[in-house]
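The other protein chains are all here in position, but one chain of the complex has been omitted.
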Amino acid sequence: MSKPWWIFIAGATVLLAVGAIVWRENHRPWQAWQERYNLQPNVTPIAIGIKTLVPTRTGQPELCLTCHVGIEDISPSHPATAVGCVICHGGDPLALDAGRAHGNMHGGGNPSDLSVAMASCGTTDCHGGNADPEQNHVTRVLHSMPATYAGGIANVRYTFGAQASPAAQFAVHAVEDTSKPLPPRALTSLATLGTLHPIDAQLQQNCLTGGCHLWSPAKSEPYYYRSTGCATCHYLFDDEGLYRGNDPTIPHDQPGHGIVHRLTTAIPFTQCNHCHNRGTYSLKQMAFLPREDLPPAGPPLSAQMPAEGRRLVEYYQPVGDFTKCEIELNCIDCHTAQEVMGDGHIYGAKPDAYYVQCQTCHGTLTSAPAVETIRDANETAMRQARIDGHADFLSVGDQVVQTARGELLWSVKQTALGQFVQIDKVTGTTYKVPLVLGSRCAQDGSDQSAKYCHQCHYVTR
Amino acid sequence: MRLWRRNKSLIYALHPEKIPASGARLTYTFGLGGITVFAATVTAFTGLALTLYYVPTPADAHASTVLINDIASFGAVIRSLHYWGAQLMVIAATLHLVRIVFTGGYRPPRELNWLIGLTLLVVTLIWDFSGYVLRWDNGAFWALLVGTNLFREIPFCGEILYRALVGDTQLGASALLRFYGWHVIGLTLIAGFGIVYHLWRLRKDGGISRPSLENGGTPAFVSRDTLLFREFIAVALLTAALLFLATFFPAPLGPAANPSPGTSEVRAPWIFLWVQNLLRAIPSLWAGIIIPLAVLGLLALVPFLDRRGPGRGVWFARARWKPQALIALLAIIVVGFSLREALR
Partner (left out) sequence: MALTHLKKPEATVRVSRRDFLAKIGWGSLLAAVGSFAAAFMRFLHPNVVTPSPGPVELGSPEDYAVGSLTFLDQARVYLGHDTRGYYAIIAVCTHLGCTPRLESNELACPCHGSRYSLDGQVITGAAKRPLDRALIWRAANGHLFVDRSHIVEADWRLRL
């Protein structure tokens, strides 16, 4: 070939190569995400560029918002401007490549997964390592029954002859409690369930994989979608498990994502029902039998059904009787923080941990509910009211219901006139609480179990 | 234009007026020596650009590399050019050595130049390894840990050598800073003087070795101008190739170095995969020190295995079978163990 041809080829290939570089420089992945964000409806378009966040708590720049533009602030207690992203999620704050940025993240996308919760949520000054054990929520949850599954394991093993008594000995992951004194019926330790007895392997497979405790991921089916760890309850999912927020990197059509990137304490009954009320157990078969009256096992629900009817059908078992409070309030309006997250001690049977009864709020024939006065603007009850978004419901000096174990129920207070009012923690609706004292209730005072009260007070479906 | 024409450039003047055509054929040398020098130049210039961002402390090494790669405009390109230029240099230098063996370019009076070239190859490999370490990502950290701990295995003076290399009793800021100093300046000085000496020595020894004339034919020559034109085209095409590689196959970068467990498999840099494979089965002193030094020693012996006789300047000449067989054997061993490790 002649010299001019060689010169042409050389020049053309170099120019092409330089063009490739320039093209690549202007088509970085993060630019594509920002352009996709701008195309969404109902968002204010942003200028394309690297977005830096310098949270006040760390003082170190973070570039996460360059790709995750539009992601919701995780909560008013953890604003991004103060806390940032990396202190909880880990990862590389300066990387703009997905693989590099997300390497070394705690627990994948979920820093509250129990395997990493102590390092992310439970760091000192946060939800762990505090002098007051009530503030160490991560420790409490790790010892609680939703995490240990102690009662379930004990029952199955006892039924199948793997242990001589129904007292709990094993948990999903070993826990220990050396605090003194231990409350009645609390245990000192549980060992990790291994394969000591032939039945244990089947127990692991049938009961412990597939979503029956906080360590295990959920079933990937409608109604079941949820996260793990703290986010199991505090990060809301809808029935289809779809994301409905503005972050362009989270696919909107892929089930398995929460509704928005937000933690909340106002947890509606729908969230609890991602695990509960989804079916029955057969001890004999050592199996969970999903409900057959709902999708996906059963037919889809009619779109014309009114809301209350839907709630009854979708979220409550066909086999139960329910009282009015159970179909109007949310689970957390009665089931306290110490019940659900644990009080830090280890229990081996549900009745030992879950103790709130009708009489806690309604009292008995002979006495009104026990109350305690709010003395400090920063005590637990006041903080819970504030975090839940109902700060004006309570003031110092108010009297709120106190449970048999001394826990204050901030959402049920006694007014100056001696009446009791309750505020729904999720919707904010207030209710007057009817008392047994002075009513026509014909109860036998010695039986205060839920089953007993339900016999008269259940509402026809 | 007239200014340039009248005062011929330095590069022009450095070339011989004419070179024998038999030595200048592309299918004879494949231009591998020139490719090596080109790759070294690209790596040097992109390396300078990188020093304007890179910080050689354990806290900032990885972060500054991420800054270059993800944030600085064209940073990823410059870093990838540096990476591919370096790998090209290693490959070209090795293939150049193989070419010299198979064409008899080590024959007297070129024994000294062979040793100089071998030294340059060693410098290139150390350059590659030290550059890999400077990333301070997980792979780099483990590679540095194993590599420096191998020195400790040497009897009598192992610990002293370790401390002289690392500057401390354990890996940390001192090791990173020293590797940075060697990589950016120390090795550059050695390689710079080495390349100049290698090229000067080549001229002194009579230029590119080529077949001696038989049957008294008239020798053909290639003019300086033609040579320079070929080099110019080659540089342009190679530049384009490196740019395409840099754009579509960016240099890898893992997560920041973390001495905690968690990496599923640790891979040595590709040039030392064969050593990693040997280390799995053979005691460390042998696998990590003695065998690699023995390979180097055998390579150094090449010119002394075949000093006279026919076959100079001819590919695969049978008369020169000894060094060719040695190189083939060493290549099979090194490539074989490397593949064995890579395919685990």
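Order of writing sets the chain letters: A and B. Residues in each chain are counted from 1.
We adopt the following convention: contacts are C-beta pairs under 8 Å (C-beta built on N, C-alpha and C of every residue); 3 or more make two chains touch, one makes a residue touch a chain.
Since we're looking at a predicted model, the values are computed, not measured.
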Problem - Residue of A:56, A:81 or A:192 in touch with the missing chain, whole complex considered - result: A:192
Practice task
Taking the full complex into account, find the residue in B:18, B:99, B:163 or B:201 that is in contact with the omitted chain.
Solution key: B:163
Handout entry: Residue numbers in chain B that touch the chain omitted from display
Key = 142, 145-146, 149-150, 160, 163-165, 167-170, 172, 174, 259-266, 276, 279-281, 284, 288
Practice task
Touching the hidden chain in the full complex, which residues of chain A are there? Just list them.
Solution key: 174-178, 189, 191-192
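Keep in mind that, in the parts below, only the chains that are shown with their structure count from here on.
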Exercise for the section: Averaged over CA atoms, how far is the centre of chain A from the centre of chain B? Could you give it in whole Å? Expected result: 56
Exercise for the section: Name, in rising order, each residue of chain A that touches chain B in their complex. Expected result: 3, 6-7, 9-11, 13-14, 16-18, 20-21, 24-25, 50, 63, 92, 94-97, 100, 103-104
Handout entry: Touching residues (chain side chain B, partner chain A) in the complex
Key = 63, 66-67, 69-71, 73-74, 76-77, 229, 232-233, 236-237, 239-241, 243-244, 246-248, 253-256, 258
